[in-house]
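Note that this complex is displayed minus one protein chain, with the remaining chains in position.
Which chain is which? They are A and B, in the order written, and residues in each are numbered from 1.
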Amino acid sequence: MTTTLTNHAPNHAPKKVAVTPTARRGGPASRKRGENLTGWMFIGPFMIFFILFLVVPIVWGLYLSFTGQTLTGRGGGLVGFANYQEALVDPDMWRSMGNTLWFVLISTVPLVLIALAMAVLVNLGLPGQWLWRLSYFMPYLLASSVVSLFWVWMFNPQLGLINAITGLFGAEPIAWLQDPKYAMLGIVIATVWWTVGFNFLLYLAALQNIPEQQYEAAALDGAGTWRQLVSITIPNLAPTTVLILILQILASLKVFDQIYQMTAGGPGGTTRSAVQYIFEVGFTGYRFGYSSAISYIFFALVVIISIAQFAVASRKGLKK
Amino acid sequence: MMNGKISADSGAGLSRRTLIVGAAAIFGGGWMITGLTGCAPAGALAAAPGSTQLSFWHLLTGGDGIKMSALVDGANADSSSFFAKQTILTWGTPYYTKLAMASAGGRAPDVAIMHASRLPGYAPGGLLDEWDLERLAQHGVTEANFPAAIWNSGFSGGKLYAIALDAHPFILMYNTDIAREAGVLGANGQLELMTTPAQFIEVARKMQAVTGRRGLSYGYLGDGAQMWRLFYTFYRQLGATMTLEPGKPARVNEDAGTTALEFMQELLDGTIATAAGDYATALAEFVNGESGLFLTGVWELPTMQTAGLSFDAMPIPNLFGAPATYADSHTFVLPRQANLDPVAREDVYAFVADILKSSLAWAEAGHIPAYLPVVDSVAYQELVPQAHYANAVDHLNYDPQAWFSGSGSDFQTFFAESLQSVLLDKTDARAGFQAFVRRLNVLLSKPNPVG
Partner (left out) sequence: MTAIQTRRKPITIGNIAALMVLGVLAVSWLLPFAWALVTSLKTETDAGSTPVSWIPPSGFTFDAYAQVLGDGNLLTWTFNSLLTSVIITVLTVGLSALAAYAFSRLDFSGRKWLFAVIIGSIIIPPQVLIIPLFYQMLAMDLVDTYWGIILPQVIAPAMVFILKKFFDQIPIELEEAARMDGASRLRVFMTIVLPLSRPILAAVAIFVFIAAWNNFLWPFIITNDTALMTLPVGLQTVKSAFGVQYAQNMAMAILAALPLIVVFLIFQRQIIRGIATTGLGGQ
């Protein structure tokens, strides 16, 4: 087991390494022919599913985005770029994209910083290890539906625990999920509670891979705990932080579940995410063609952000 | 496939299987632990042997939901041939989205509730099956049993797709104690007749003088449906119409729209009615006796009765010349079935007929039954205050027809987006109405996905 962990130690961003598989070994031509057949037998089942449920929908979706197809089966004819033209000037689409980016921005920072703080504190080796890890990680195991039920109840303006607690300090009750000023904040609080445990685990795993000798050497030099944190722990965690940022941003861009369940995108569309807009245009508004076009615009956004991230990450990596 | 083999004859497969089996055992165990209440699990509500299970979808909760559950239980008890199982989904967009997806998927519920105003978004798209008039007649349900406006609201393209259970108009409730003190009750103990906006405001002011708080309660904040219900009532009273035809600009009466909105602004002045009230606040205000008048839907009637308020109700008075009131109907529809079970379909007819005939119970939830034999019954005529607003059915106005309009639709959302600031911040009514019409025109310019 130790091997797996150390092997995936975040000193190298794994995705990059992957694209160039190492040629294992050459062989005589006859063996090569045999391997062809065996290889395709091994890969065949996966490829069937891959083609049926990934390649086909990707291509079909692209085709749909150039049609007026609807849920009711009508309007299947080609419409050229009309859907894309409509999308580019659709204020609701841009608003949902903006909401999504805003969510990514204000959720990612606490999701990284709180996770880091939790991991560093737990890694001090103080008593209560089992309790800390359990309580921080447990929410990650919950389905979004459970998280939403919990937090809609926590945020209930009259009966919720949050307003009861803030009320102890004299604060006025807040309609967390009904007030446009607070709704996104409410979503972010619930999301941080739900998923920070995952990042916490990744940080904890990385912390355990920092060689103990580094700390011992620093201690000999008279460096205190704080000094060790700044000069040893944080720099050693840099690759993990980059990885967590990449994973976190990509995951948050796709946000749908908890928003749809807690506010349904309201009030007044202030929390509607891009994925929810795709869903609504397609299934509430019946417009499969237009929804597919928006899907592709959103896909392009995700790809651009991913490429930008990897570019930044690899440049950082080169400097090291 | 290969994985079958893997788990069958390899050690690793076994370990994986052990893991899964182990996990399954624990899941089971967890459930045992939680099953501490020891009551009967699944199947407690199963159908009697030999009867058809009907799946019935609706969106009614609270007072409406309890009454509907009782009606369904009653229908099940009356029939040995079917057992209807109700599924309740979230009111508004989530419900209608799922209903459309289920119909498109071909394994839809056998029967469902739909607002009459949503019909144009479903029937023309082939998402609903039509009702057979002859079979309905066999169950005692005919055109003669319904007010014409309600019966006709179930048609689309000349075919009957919806059988109305009720009409639920927007009405005016009033606190009789406060009204008496304000001296605005007529000889018959009911609110005096009001025929102009000025008279309405005068009555509201007299009520306000009594309560010392507000005269009128009306909640609209963040609630497009509420804004639309009152607006459309006044707009129609002004004799104006709204026609939405895809591919063409909306045909509206801008002057009437402006007048209606300006009158609403006048009411929401902070004294007559609170300037910034949401649905729950307005409701609480009226229930607590802090206002004398309440503009609301009939469905809030049970709330008032539960609160023990002395109150009465009437149709919204005709202030602008033409009697009119906003309304919608809960109707029964047949979501499209890919593989129709004729037995289940036959049972649906019996089920719907049974509920229509027992809809006096539905009237207790405030709704005006659509089925005339119930409305004409002595029992209903004696039901107060229901009987006091039953004549609202003479002047019902459903939403302008379009695939995107109706209860809980985008149309109402857009209305709120364009006009909340007119009501809240008293911005220019005409400009607000124009913005709404522009929004409608964008929708109308898009291809109609069901037409």
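Simple rule for what comes next: a residue touches a chain if its C-beta (ideal position, glycine included) is under 8 Å from a C-beta of that chain, and two chains touch if they have at least 3 such contacts.
These numbers come from a predicted model, not from an experiment.
Contact with the undisplayed chain is limited, among A:Val56, A:Ala171, A:Ile234 or A:Ala311, to A:Val56.
Considering A:Gln214, A:Ser231, A:Thr270 or A:Ser306, the position touching the chain not shown turns out to be A:Ser306 (whole complex). Across B:Leu54, B:Met68 or B:Ile355, the single residue that touches the chain missing here is B:Met68. Taking the whole complex into account, chain B touches the unshown chain at residues 1-3, 5-7, 9-13, 15-16, 19-20, 23-24, 26-27, 29-31, 33-37, 39-45, 55, 60-62, 65-66, 68-69, 86-90, 94, 98, 101-102, 104-108.
Across the interface with the omitted chain, chain A contributes residues 1-5, 7-10, 14-15, 18-19, 21-27, 32, 35-40, 42-43, 45-47, 49-50, 52-54, 56-58, 60-61, 64, 69, 114, 117-118, 121-129, 131-146, 148-151, 153-154, 158-161, 164, 193, 198, 201-202, 204-205, 208, 212, 225, 243, 247, 250-251, 253-254, 256-257, 261, 275, 278-279, 282-283, 288, 291-292, 295-296, 298-299, 302-303, 306.
Note that only the chains that are shown with their structure count from here on.
Chain geometry summary: the mean Cα position of chain A and that of chain B are 38 Å apart.
Contact residues of chain B toward chain A in the complex are 1-3, 93-94, 96-97, 100-101, 104, 125-127, 222, 404, 410, 413, 416-417, 446-447, 449-451.
Chain A contributes residues 45, 68, 70-75, 86, 178, 264, 266-269, 280, 283-287 to its touches with chain B in the complex.
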